[in-house]
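One structure, as structure tokens, below. Some questions next.
Just one protein chain is left out here, and the rest sit where they should.
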Amino acid sequence: MTDKSQDTARATDSPTYGWVRLAGYYWQRTRVNRLAVFGLAFILFLVVMALIGPFFTLGPTLVDFEQKNLPPAGFATEKSVYSTATGELTITRVPGDWKHPLGTDSKGRDMLAMIVSGARVSLQVGLLATGIAIFIGIIIGVLSAYMGRWVDNVLMRFTDVMMTFPFFLLLVLIIFIFGPSLAFIVLAIGLTGWTGTARLVRSEALSLRTRDFILAARAMGATGGRVIFRHLIPNVVSLIIVIATLSIPGVILAEAALSFIGLGDPTVASWGIVLEAGQSSLDTAWWVAVEPGIMLFLTVLAFNFLGDGLRDAFDPKSRI
Amino acid sequence: MKQPDTDLLDVRDLKKYYQVTGGLLSAHVGDIKAVDGVSFAIREREVLGLVGESGCGKSTLGRTILRLEEPTGGNILYRGMDITRLDRKGLRELAREVQMIFQDPDASLDPRMTAGDSIGEPLTIHKVGNERGRMLRVAELMEQVGLDARQVSHYPHEFSGGQKQRIGIARALAMNPRLIIADEPVSALDVSVQAQILNLMTDIQKQYGLAYLFIAHDLSVIRHMAHRVAIMYLGKIVELAGNQEIFENPLHPYTEALLSALPSCKPKARERILLRGDVPSAMNPPAGCRFHTRCHRVLAICNREQPELVEISRGHFVACHLYH
Partner (left out) sequence: MKTGDNVVLEVSNLKTYFFTRRGVVKAVDGLDFHLRRGECLCLVGESGCGKTVTALSILKLVDSPPGKIVEGEIRYDSLDLVKCSSKQLRQIRGKEIAMVFQEAQSALNPVLTIGDQIMEQIMLHLPLERNEAQNRSMALLREMGIPSVERVMKSYPHQLSGGMKQRAMIAMSLSCDPTIIIADEPTTAVDVTIEAQILGIFRSLKEQRQLSLIFITHDLAVVAEIGDRAVVMYAGKEVETAPVSEIIANPRHPYTAGLIRCLPDISRPADRLVSIPGFAPNPVELPGGCAFHPRCSEGMPICSQQAPPVVELSTEHRVRCHLYR
């Protein structure tokens, strides 16, 4: 045993050392893509907003009819009042106020507070529902690919059935019976949204199964479990990260859509709920609909940019 | 070359067929006879070269011996013990003594594992020593194959092709095996790197007293490495002889054609034997001798009867009607 080997053994005592380098390598490849970096920055901004925003804003459900329909700071609207007594039409200019930087809605609730609250809701729904869906998808996909034969057949037919399942109708039914709740929405999306992931994971795992390094592991005497957990899954992780990043916007939009048609949870101020409330007053108080709309648009863009950037970074064939 | 000793591996009439299904109900339509009755033996410290062109079944043969593919028929004996239907536990024990080196250095390493992890994996699987002991052994192995032990935490994409192949070799050596099946270990490498890796394999063969089943398609590499050479065509061995014997005195027409086709730095003004046609499909091999459709010395009997692999002179086996 040479001294050099002993030095090396000492130098590699910390097991996370290699992992950090690998993450660094992929980060280098990602940050090249400016759109992806913008996406990541925006998402971080959302996270910060969701975490500490509520401490700095007024309550989102604080109703104050005195202050209703205020425009955002820097804008001004006109309010016309017809006095039956004098028969005169007085038009007063109503400017925005920095107390409500983004204005208020028809019930006087602060828009900024609702946007912040909406960010929190969207991220929660996005992450939780996607998490559930991905988790189920990975298990089904990997099992299907590795067990093969009849297990694969059964699982894939089950996946086909679930793909055609009208989750929307299920949701309506649940809400009809139990009343609307954020928890139901998350569960419904999660329990029905795993099918795409399962298919992608299965096909990636299948193609990995015949690769030489899997054969090498088997040749070494690795058990099936070790091959799956130590070799297959880590190599599928990059695919999963990309799938997750690209699924989250769909989930967020799904929640917004549900709220928009009235199936959302009215006790939380999500962007969809605010949008729904604002659609009727587009001509008088346009900001109530436009602000959550812009946030949804930017959020979806951000996740998509980041997801695309990650996909390119993880793909060994793309030259970066 | 030191005289090889006892029989390490004894392959008897090994067959590996792949079922071909077709039609709406996935009926069994036919078989791809990738390996169709192959017999040979490898002694301790011996290098048996297995040569053939693409589709002849040599890679399948290597994988079947390690039970990475399940044999359809025949027997494999390792040190006298029948391993053809060995259970999983037995195979894990076998993995301590028989290992494999793969062709494509890019595909044979897990891209998410460091060099140290890959090399040390056999030790981890077989629970050899403690973590510290394993790390020391990994460093030792890296030095032995000519790698800088400080790169133990590097990932495969940070190494060159030749270095990745060295990692693969170090991994195969980790458990001190007796037999290594090398499946085209230098085919994907540049010529100068190839020479380095071949030298490395020669060195460790001597140092560890290893036997190799050296699978390749390049005859000059085989000429350099092997003690004995087996030529494969469409799932069968057509000629088997000692290194010098087979290159100076090739008997089977296919061997002659292979040697004649080899481009050489010193091109002799010789009669080039150009084979007619292409390699037939492994699903519908020609009747009788599989090579007869392209043979330049074909006889009438060749399309009726399959020739057996028979010992013509001491240690020189041929499967050809010309010599019966």
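Some observations on this one:
We call the chains A and B, going by the order they appear; numbering starts again at 1 in every chain.
Basically, contacts are C-beta pairs under 8 Å (C-beta built on N, C-alpha and C of every residue); 3 or more make two chains touch, one makes a residue touch a chain.
Predicted model, so just to flag it, every value in this text is computed and none were measured.
Note that of B:Val20, B:Leu262 or B:Val310, the residue touching the chain absent from this view is B:Leu262. Within the set B:Lys15, B:Arg43, B:Arg223 or B:Arg297, the residue that contacts the chain not displayed is B:Arg223. Looking at B:Leu68, B:Leu86, B:Leu275 or B:Val298, the residue that reaches the missing chain in the full complex is B:Leu275. Among B:Thr21, B:Asn176 or B:Asn199, the one in contact with the hidden chain is B:Asn199.
Among B:Gln19, B:Ser160, B:Gln207 or B:Asn284, the one in contact with the hidden chain is B:Ser160. In the full complex, chain B touches the omitted chain through residues 53-54, 160-163, 190-196, 198-199, 202, 217-221, 223-224, 243, 247, 257-267, 272, 274-275, 277-279.
The criterion applied here is as follows: only the chains that are shown with their structure count from here on.
The mean-CA centres of chain A and chain B are about 51 angstrom from one another, to the nearest whole unit. Note for the complex: chain B touches chain A at residues 63, 66, 68, 88, 91-96, 99-100, 102-104, 107-114, 116-117, 121-122, 125-126, 132, 135-136, 139-140, 143, 149-150, 152-155, 157, 168, 171.
Residues of chain A touching chain B in their complex: 1-2, 4-6, 8-9, 11-12, 17-18, 21-22, 25, 211-213, 215-223, 226, 231, 234-235, 237, 316.
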